[in-house]
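With one protein chain withheld, the remaining protein chains of the complex are depicted in position.
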Amino acid sequence: MNEVCFKNLDQKDPWSLKTYEANGGYSVWRKILKGELTPEQIIDELKTSGLRGRGGAGFPTGLKWSFMPRNADMQKYVVCNSDEGEPGTCKDRDILRYNPHSVIEGMAIGGFVMNATKGYNYIRGEFMEPFYRFEDALKEAYAAGLLGENLDGSSVSFDLYAHLGAGAYICGEETALLESLEGKKGQPRFKPPFPANIGLFGMPTTINNTESFASVPDILANGGQWFADIGVENSGGCKLFSVTGHVNEPANFEVPMGLPFKDLLEMAGGIREGRTLKAVIPGGSSTPVLTAEAAMAMTMDYDGIEKAGSMLGAGSVIIMDDSTCMVETLTRLAHFYYDESCGQCTPCREGTGWLYRVLKRIMDGNGKADDIDLLMGVQDKIMGNTICALGDAAAMPVESFLRCFREEFEYYIEHGKSMVKG
Amino acid sequence: MISTKAKKQIDAWVAKYPEGRQSSAVMEALKIVQAENDNSLTSDSIQAVADYLDMPGIAAAEVATFYENYNHKPVGKYTIRFCHNISCMLNGADDLIAHLEKKIGVKTGDVTPDGLVNVKKVECLGACVGAPMFQIGDQYYENLTADKIDEIVDGLK
Partner (left out) sequence: MADIEIEIDGNVVNAKAGEMLIAVTDREGISVPRFCYHKKLSIAANCRMCLVDVEGAPKPQPACSTPIADGMKIHTQNEKAKASQKAVMEFLLINHPLDCPICDQGGECELQDVAMDYGSDVSRFTEGKRIVADSDIGALIQTDMTRCIHCTRCVRFGAEVAGIMEMGGTGRGEDMKIEPFLEEGIQSELSGNMIDVCPVGALTSKPFRYELRSWQMNAVSNIARHDLVGSSIYTQTYKGKVKRIVAKDNESVNETWISDRDRFSYEGLSHENRLLAPQIKVEGKWQEVEWNVALDFALRGLANNVFNARQADQLGALASNTATLEEFHLLQKILREVGSENIDHRLNIKDLNNAISLESNIKLAGLEGVDHALVIGSNLRLEQPMISHRLRKANLSGASVDVINAMAFDFNYRLNSENIIPPHQTAATLAGVLKSVLQSAQAEIPEYLSDIEVSDVATQLANKLSDSDNSVIVLGEHVINNPQASSIANLINEIAQQTNSTTLNLSASGNSTAANLSCFVPGKGGLDVNAMLAADLKAYILLDVYPQYDFHNSVQAVESLSNDDTFVISLNSFKDDAVAQYSNVLLPIASFYETSGSHVNVEGKVQSFSAAVNAPSDAKPAWKVLKVLADLLELPGFHYADSTQVTTEVMHQSHKQHVHDESIDVKVKRGINIIWQKSPYAVDVLSRHAASLQATKIGQINSASMNKATAKKLEVTQDDKYLGVPVVVSESVANNCVFVNSNHSTGGQS
């Protein structure tokens, strides 16, 4: 446990440059500055490692980096996505607070690989403590000659800046994030063109999640195979899981991919006293909910979770015990998407409000017999029809809650009150 | 409209972006100006920011109304931003919000008569392992209980 992003966690001032370097930090970057590593070697190692994007979509990082037109004669950018806002997710905050240099080194390496001399870390506006930590780390790195122009006399340059959000979940979507970085409202762009061709300020840009970047230095220090071996087939390495909800010791755990869910549950102290597991959302609020039974049989890796009927997403494991009213929970999630829809595309703008209002009406005791079909119909009409995945993210919980816990909804509609809470 | 001090702060942000891309600093500029003006924005202050960054007023207004962290009507000296999303909800946020409202004597959205605090329900603040939690200013307060809330609120001056 805690082998990569969290490996300094229990040391003194884990966030300091001193601690980071004492644990081998910046060794890869220094090798690069000495000319001992080529972009191709790095991409190969990343591909071998099986590292997949930790922001939710799980796209192989090595492959993504290989898409950048590194020889194009224009400014290129690397951008780190620290907008962490998916309900249930709180790992990037801890990486920024406790291991900011790993993000800096990961981004610098990315900059070298993709021939991008500038980077921005987009940190959500509420994360002020992590922001200051990151800014301090930047200062340390600049002072140590690890960032800047023509570093160590080489031809390698990398400047890195922190940018702050101002409260909008949608800015976690990579193209909304770019819009926001350009000082606009965070409305996702349609694709193509992809950021690798037209990204920040119209220039080629690669965006990765905080944890993805933070994983890169250790992968390169220890070799891609080392990382791949930690995990399982198709899911290399270890991953941070934020286990929250009805467990005794909610926390972030960096564990090998493929760990059985029940072991993870145990690490988090198990279900609260006197209660039993009812449901699990394994990857953050946008991923389908699973019944206890499906969850208990699941392993924590991309394929394992998919087999169970959901997605690994950002690794945010939300545990619900038998006291949970699923109607109430879904209503809360529906409110979230309704609240956070950027509003540009019709199905999401109109549909998220519709879903929320129907659920709210059911909660108010005014449910109608055909509301379940209506909800199913509306989510289906949003699904796949929008610019960004927020539309799908709003649809999937509705579909899965209704599929897995239909009787609770029927009960609520019929009796005007919760089957669980009365 | 924008103080010299604020301009200096804004300039520091502008410096992070390429030449001609000063509007990238608009989000921070609005926050800086908001902080100087009783924590809320007016059409005039939004226009002033737009002018300072050489962008259309409506573009700054779009930003100022899109993001959560701007206020367009008076708020308290302290805004308690209480997370009511899933992990916090599962850990009793709703009851604690009710407790807090009772404690300060006003409902979510209203400001206490002395202008000191108001409560705002917000979506997940990315600290779910510390649920239930809220934020005041830059500071997160996690693993809240009724007692802890009382203590924090009593400490607000």
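Chains: A and B, in written order; residue numbering restarts at 1 for each.
The rule is simple: a residue touches a chain if its C-beta (ideal position, glycine included) is under 8 Å from a C-beta of that chain, and two chains touch if they have at least 3 such contacts.
None of the values given here were measured: they were computed from a predicted structure.
Contact with the chain not shown here comes from a single listed residue; of A:Glu3, A:Asp229, A:Glu306 or A:Asp339, that residue is A:Asp339. Only one residue from B:Ile10, B:Ala25, B:Leu41 or B:Ala61 touches the chain missing from this view: B:Ala61. One of A:Ser286, A:Thr352 or A:Ser400 touches the chain omitted from the figure, and that residue is A:Thr352.
Residues touching the missing chain, restricted to chain B, are 43, 46-47, 56-59, 61-62, 65-66 (touch as defined at the top).
Not every partner is drawn; the one left out touches chain A at residues 168, 170, 185, 190, 192, 338-347, 349-354, 357-358, 361, 374, 377, 380-382, 384-387.
Keep in mind that, in the parts below, only the chains that are shown with their structure count from here on.
Work out the mean CA point of chain A and of chain B, and you get 24 Å between them.
If you check the complex, the residues on chain B that touch chain A are 16-18, 21, 23-28, 30-31, 53, 55, 59, 62-63, 66-70, 81, 84-87, 89-91, 122-131, 135, 138-140. Residues 75, 84-90, 92-93, 120, 124-129, 161, 163-169, 180-186, 201, 242-246, 250-252, 281, 285, 316, 318, 320, 324, 328-329, 332-333, 336, 339-340, 342 of chain A are the ones that touch chain B when the two sit in their complex.
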